[in-house]
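Apart from one protein chain that is not included, each protein chain of the complex appears where it belongs.
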Amino acid sequence: MNILTLWFHKLGSPPTFYRIAGWLMPWCYGLALVTGVAGLYGGLVQAPADYQQGDAYRIIFIHVPSAWMGLFGYFFMAANAFVALVWRIKLSEVLAMASAPAGASFTFITLVTGSLWGKPMWGTWWTWDARLTSELVLLFLYLGVIGLYHAIEDRRQAARAAGFLALVGVVNVPIVHFSVNWWNTLHQGSTVRLFGPSSIVPSMLWPLLLMAIATHLWFFGTVLARTRTGLLEVDGGKDWVRRIVLADDAGPSAPAASERSHV
Amino acid sequence: MTPTRKRRLIVVSLVLVAVAIAAGLTALALQQNMTYLYSPSEVDAGHAPEGARFRLGGVVLEDSIARSTDSLKVDFVVTDRFHQMPVEYTGILPDLFREGQSIVATGAMQGDRFVATEVLAKHDETYMPKEVADAIDKAKDAHRVPGDTGG
Amino acid sequence: MTAASTWSACAALVRRDLILVWRRRGDALNPVLFALMVIALFPLALGPEPEVLRRIAAGVVFVALLIAGLLALDTLFRSDYEDGSLEQLVLSPHPLSLLLACKIGVHWLTTALPLIIVAPLLGELLHLPAEVRWVLVGALLLATPLLSLIGAVCVALTVGMHRSGMLLALLVLPLYVPILIFGAGACNAAALALPHAAPLLWLAAALVVALVVAPLACAAALRISLS
Partner (left out) sequence: MSDFLAMGGYGGYVWGSYAVFFIVLAIDALAPRAQRRRVLSELRGRLLRRRPRPTQVP
């Protein structure tokens, strides 16, 4: 137990996490690209056309993983915000705020690809159905969190306030997920089920799952990248940040100098 | 008891009471029916509002689609396998609209016909290649299982 | 600190807020005038056919009152923050959530209740069917306290900011969506002579929970933004 808490403290300290994140990040991006290419090959080339929807169903390979990531990102953000507010852990504040833009991107993709899928299949770009509406509300919640975070000067206070808002909005996420079961609406039920058989054939399922893995890895890649920057920002005056800043200065100084002159 | 503990106790018990009341109200709400769409049987039984707009849900009956030659008008029959409802619609139908497909139509009754202003196709959550679907249909025919085309 | 002193603190706070509103009673009518003008815009934009107006009446009244309430939210903590009495409230030994509940209650009484009172009149302007009128009032009685409570949490988060108007709307409106759906849904169901008890019961359930949880959340949010 003692070793575990010690290990946790070590991992939670900004300099250690900064170093580990820097090491993990390329792996996340790289593996995301590899699994993504494999999943896209499986989805676009290998998988057969659907019996009802023909080739249009191939949007599923990005739509559904993105929808999962939109929800997952919100849960990840809210969980970190909870930890940050209760135990006042700096790393969690930064992690929560780092996951908001990534989650918002995936939610945006879900809405746009869903719209592009709905037009040929349902006959409409958009319908005010429970699931679509709550996905839109999810995007607005993300934007509210990001907006609040950028509106407050003090970084730590901003992260706490925005994290609190994320926790207030978390009630919405179960509504998004279960609304399709509560109201009988246009949107079909869940295809892939954790328990019980999925109503999709294996040749279509494995590319979908590969894409889900790829989007998860990608999500963590961008979250780690943003967290590294966020840690530098929050710990601005600390020694370890100073070392990194000066080390970076000693390296490729020419582009940095031009950057400064632009600003 | 210290004041902070007492306060915490009051807060927790208040939250519990509120949740209990809310659970009771929710249970009461779940007993009411929240209708999003009506099936032809419900319309036949007189549950649907008279003269007002509502949504009709069901399956397009086989061999019932009659397209007008000179306009976009389409007549078809929506069924829930118990009752049938003739539907009239003018406009462009979605690609998935076909016989045996679940649809949601918005409109109002005019006499004994349902005049739709919008028809949306509802597809189910099953994805499979055409060959597999054909094989399943064949197996169903062989065993004389009533086809469950509803989504 | 005893229970009696806490009650007297609450009473003093309510009296003070009511006096402040009474001194500026002209301002208290602003939300009502705003809602009236929004309602008046709809027949001008859509044309005066009673059939069209009748169908949208309940929803339009609901949205107009929601936006009027949203604009009025800003005044909840604004003047208290500027004259420093909000920090006194946070530092006081009495439970902050209880004091905030009093403030929210007074704010609801002075901004939302006048709106509910004129709601049947606003509905009449749009030819709201008579059988929907009381469903609308009932839905508003359940929905507006919810709007005030949820809005107060978001106001508490933005309290230190200089220009928070648009941001506040961005934070609050997504949280208002379910309330609008249930409230207007009940009215529309009543207009179609459908059973409309279920959405009202959902609203009531949400209100009961919010009555307890929202003041606590509001207090926590206020502590974050004043820290």
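The first chain written gets the first letter, and so on, giving A, B and C; residue counts start at 1 in each chain.
Definition applied: a contact is a pair of C-beta atoms (placed from the backbone, for glycine too) under 8 Å apart; a residue touches a chain by one contact, two chains touch by 3 or more.
None of the values given here were measured: they were computed from a predicted structure.
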| item | value |
| --- | --- |
| Touch partners, limited to displayed chains, of the chain removed from view | A |
| Residue of A:I59, A:V83 or A:L165 touching the missing chain in the full complex | A:I59 |
| Candidate in contact with the missing chain, chosen from A:L6, A:I20, A:V34 or A:L246 | A:L246 |
| Which of A:T35, A:S92 or A:T113 contacts the chain that the document leaves out | A:T113 |
| Interface with the unshown chain - residue positions in chain A | 29, 44-45, 49, 54-56, 58-59, 62-63, 66, 101-102, 105, 108-109, 112-113, 116-117, 119-120, 218, 221-222, 225-226, 228-229, 232-233, 236, 241-242, 245-246, 248-249, 253, 256-257, 259-260, 263 |
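FYI, only the chains that are shown with their structure count from here on.
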| item | value |
| --- | --- |
| Overall pattern in which the protein chains touch one another (line/ring/star/complete/other) | complete |
| Chains linked by the largest number of contacting C-beta pairs | A-B |
| Euclidean distance of C-alpha centroids - chain A vs chain C, Å | 33 |
| Chain B and chain C: spacing of chain centres that average the CA atoms, whole Å | 34 |
| Junction residues of chain B - those touching two or more other chains | 34 |
| Chain B-touching residues of chain C, taken from the complex the two chains share | 1, 95, 97, 191-195, 197-199, 201-202, 204-206, 208-209, 211-213, 216 |
| Residues of chain A touching chain B in the complex | 48-53, 56-57, 60, 120-124, 127, 183-186, 188-191, 199-201, 203-204 |
| Of all residues in chain B, those that touch chain C in their complex | 3, 7, 11, 14-15, 17-19, 21-23, 25-26, 28-30, 32-35, 49-50, 52-54 |
